[in-house]
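Only a single protein chain was left out; the remaining protein chains are all shown in position.
Chain IDs A and B follow the sequence of writing; residue 1 opens each chain.
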Amino acid sequence: MIRLVAGLLIAAVTLALPAVLDDSALAVYILLGLAAMVTVGVSLLMGYAGQVSLGQGAFYAIGAYTAALLALNGVPPLAGLVAAPVVAALSALVIGTPLLRLRGHHLAFATLAMQLILLSLAGQLEFTGGDIGLQAIPQFSIGSFEAAGAATYAYLTWAGLALVMLVTRNVITSRPGRALRALATSETAAASSGIPVGRYKLVVFALSAAFAGLAGGIYCFYTGYVAPGSFPVLISIQYIVMAVVGGLGTIWGAVVGASAITLLLQALNTLSALPGMPTYAPSVLSYAVYALVLIVVVLFLPQGLLPAVTDRLSRKRRSTPVETR
Amino acid sequence: MSAFLTYLLNGLAVGCAIALIASGLVAIHRVTGVVNFAQGTFAVVAGLCTSSLLGLGFPHGLSELAAVLAAAVAGLLTGLAAIGRRGTTPLSALIVTLGAGVLAYAVEIVLWGDQPRSAPGLAGSVTVAGARIQTQHLLVIGVTAATFVLLALFFGRTYLGKALTACASNPYAARVVGIDVRKMGLLAFALGGLLGGIAGVLVTPLRPISFDTDVTLIVNGFAAAVFGALTRPVITLIGALLLGVAETMAAGYGYGSHQLEVALGLMLVVMIVQASRRSAISLEST
């Protein structure tokens, strides 16, 4: 009952916010939603498949470029938006098929490599617009309805996030999902109980890429341009920070983590814009915050912020392992 | 032909720097099971330190030595964060080293700004069989060769080196005989910092270095290390040299803008080949 009321309340606030926020606040709101969308995937990947992607920004970029290129070539934006997650997922399948069977760090570096290659290529190739990128991407539209104004994109973003969360929820509660949970804790146990470990990991990887691709698709219509500079390596690290902060493998944790980090960075940006702050303050502060939050949470709150808080509330205590190293 | 030889020697020098980074990765991974994402950072720290110390008027030699030691300290600190706490899994430790690398960005920008810095190295060039090669390149090759010989002696001949190998070979047995595996892990991290530092000090005179150069360095280093399955130093060295030569050739023959793609593509191919070969043996590898 409490959950239902809380859910309705959150839904109501989510829906009401775009109507009351001004444009600059809406921009934060949209970017937060997009980041949450990617983070749900990262959290699923890390929490359920025990894999780290250091290049989730690559799938975000693939989604953005896919939608942008299609829209610029006269394809209806809706088709572009559908194609974005599909192409991202296909890329994930291509890279993931051989690599997912290896230790986690291989995939981590492969995805990082993919993002670097992608950025480098996008910066050099003609059809991606080189370093300048793709400009004048048409507004998102469905039939005769054309998205105008940030509020529409806010609704689109949060509808997308709702879809992503719903899909993730269904995946987690399905029978394979419960098997995946076992996979994250003990791959040996999962494999010996007949779970097709490799295939499940791959599906989760592709799914997480699809989420990032969808977010990228929305992003390109919202901003109207995409360029290699929009997808630095740091953006991929940012998603990991968000997922870790929220608690791996939790849907709401990913949203909370994305919100916490986005708002924190926003506050820091405001802070570093104050008079008297050195010019390097914004980048230094954001690097330091990413790093410290990541290290502190991984070492001291390995379950993430949200589970840690809810655990504390319900006074659950875990017995400590006694093995010494 | 002389152009080819020039590219080859330059490529070997580039490969040597990669080899030093990669050997640090291998040393740390063998002993601790952790892939250290901050390995490129150590080189950046050393490079920036040298440029500052030389700029302040400290003599060559002393500056480089201090910079390498600073990198070793950075390695030790990274190790403390990554494996200092009981029960940190290798994947969590990877994320912590990632955090350490990003934290270093903040520190480096405060100390050195965000613009690339260089440092004077050995000036001049020599002609070898009709190919002109910068003296600094020869220095890189010489120092790397000496470092690898010392490493081989350290691991093969000294008691401490054997204890490190023992931790890599069988961590449980190492604990049985009383070796503190975590301390050895920290030592490996410091050694990794040292090796990364040597690479940074050698490379800075050739290519200006900035806080975010670490990504290129770690990716190249990882590519070479993955060639030796992250455990085999000699194959790693060969991989690094091949990588350096391939990149320099690509640049020399007019594909300069695709240097990174060459390295990354090669790394992906190696990993995929290894993966398909190993997956036949076992699905189980976490």
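The rule is simple: a contact is a pair of C-beta atoms (placed from the backbone, for glycine too) under 8 Å apart; a residue touches a chain by one contact, two chains touch by 3 or more.
In the analysis below, contacts and distances are computed from a predicted model.
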item	value
Omitted chain, identified by the protein name its UniProt record gives, among "Glycolate oxidase subunit, FAD-linked", "Aldehyde dehydrogenase family protein", "Predicted Zn-dependent peptidase" or "ABC transporter ATP-binding protein"	"ABC transporter ATP-binding protein"
Full-complex contact with the absent chain, from B:5, B:76, B:138 or B:179	B:179
Absent-chain contact - pick from B:2, B:127 or B:169	B:169
In chain B, positions touching the absent partner	159, 162-163, 165-166, 168-170, 172-179
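Following the convention adopted for this analysis, only the chains that are shown with their structure count from here on.
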item	value
Chain centre separation in whole Å, for chain B relative to chain A (CA means)	31
In the complex, chain B residues that touch chain A	35, 81, 85-88, 90-92, 94-96, 98-103, 105-106, 109-110, 113-114, 175, 181-182, 215, 219, 222-223, 226, 257-258, 260-261, 264-265, 267-268, 271-272, 274-276, 278-279, 283-286
Partner chain B, residues of chain A touching it in the complex	50, 52, 54, 95, 98-99, 101-106, 108-110, 112-114, 116-117, 120-121, 124, 187-188, 191, 197-198, 233-234, 237, 240, 244, 280, 283-285, 287-288, 290-292, 294-295, 298-299, 302, 321, 324-325
